[in-house]
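Have a look at the structure below before the remarks.
Left out: one protein chain. Kept in place: all the others.
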Amino acid sequence: MAKKATIVLFSGNLDKAYAAFIIAGGAAAAGMDVTIFVTFWGLNLLKKGGFDKAPLSQMNMGGLGRWMIKRMMKKANVLPLDKMYKDLRELGVKVWPCDMTLGVMSIKKEDLIDDIDGIAGVGSYINEAKDSEITLFI
Amino acid sequence: MAKKATIVLFSGNLDKAYAAFIIAGGAAAAGMDVTIFVTFWGLNLLKKGGFDKAPLSQMNMGGLGRWMIKRMMKKANVLPLDKMYKDLRELGVKVWPCDMTLGVMSIKKEDLIDDIDGIAGVGSYINEAKDSEITLFI
Partner (left out) sequence: MAKKATIVLFSGNLDKAYAAFIIAGGAAAAGMDVTIFVTFWGLNLLKKGGFDKAPLSQMNMGGLGRWMIKRMMKKANVLPLDKMYKDLRELGVKVWPCDMTLGVMSIKKEDLIDDIDGIAGVGSYINEAKDSEITLFI
């Protein structure tokens, strides 16, 4: 049976989403069974057009803005977030938007992109995480 | 023997505390043995009245302020943080304030709420975490 990695994606920030997706992709490429449980601000990423609007977690650090990071990502041959997400899905990474926080953030299911799995509760997350080798909160 | 979940609660923010408590509650409800090791800014939550003063991690994101989040939590039938904490304790979740960072933050034991377990060092945290299926840093 494949080893499991379960990531809570709490952050809606561009840099943290990149970190989450790179780790998820690496785990899936290594044959792991990967689930991303998306909650709170992370849900903004899953809204239609959300990948393009993601802010940076560290606005002023070293003068690096969102535009700059995107340019540097491109220069370093890192895929844009939406393309990376598509690859993750093709690798079989499961993406579960969190039921309770959709309600809290007043986000409706029809606001979300289509390429997600079913909406899930914390119980489903725990059920997956308790058998996972890698558990992260990002 | 019950599976274990061990959470480091580093953040003192309202939204991250909610995430930590919801995950801890879900894990405890699933029969796991849950410990929250509270350190740095997280210790502010455990001060008397601290749950009411917790700031948001993402002040300006989408115009959602602390007051708004609280209203939305209520609308989505999510318990206030202090009631959620009480439920966690009734479910047997252990809460360990971190010894070293209490000193760093100049917080005295008598500043803390009564409903906590003993103050613990990083060694106790590691001892718990090394046998845990779920380990998170929030």
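A and B label the chains in the order they appear, each numbered from 1.
The rule we apply is simple: contacts are C-beta pairs under 8 Å (C-beta built on N, C-alpha and C of every residue); 3 or more make two chains touch, one makes a residue touch a chain.
Not measured: the values here are computed from a predicted model.
Residue in contact with the omitted chain (choice from A:41, A:85 or A:137): A:137.
Against the chain not displayed here, chain B makes contact via residues 8, 10, 12, 39-41, 44, 55, 100, 103-106, 121-123, 125-127, 129-132, 135-137. Contact residues of chain A toward the unshown chain are 3, 5, 15-16, 18-19, 22-23, 25-27, 29-30, 32, 58, 61-62, 64, 69, 72-73, 75-78, 133-138.
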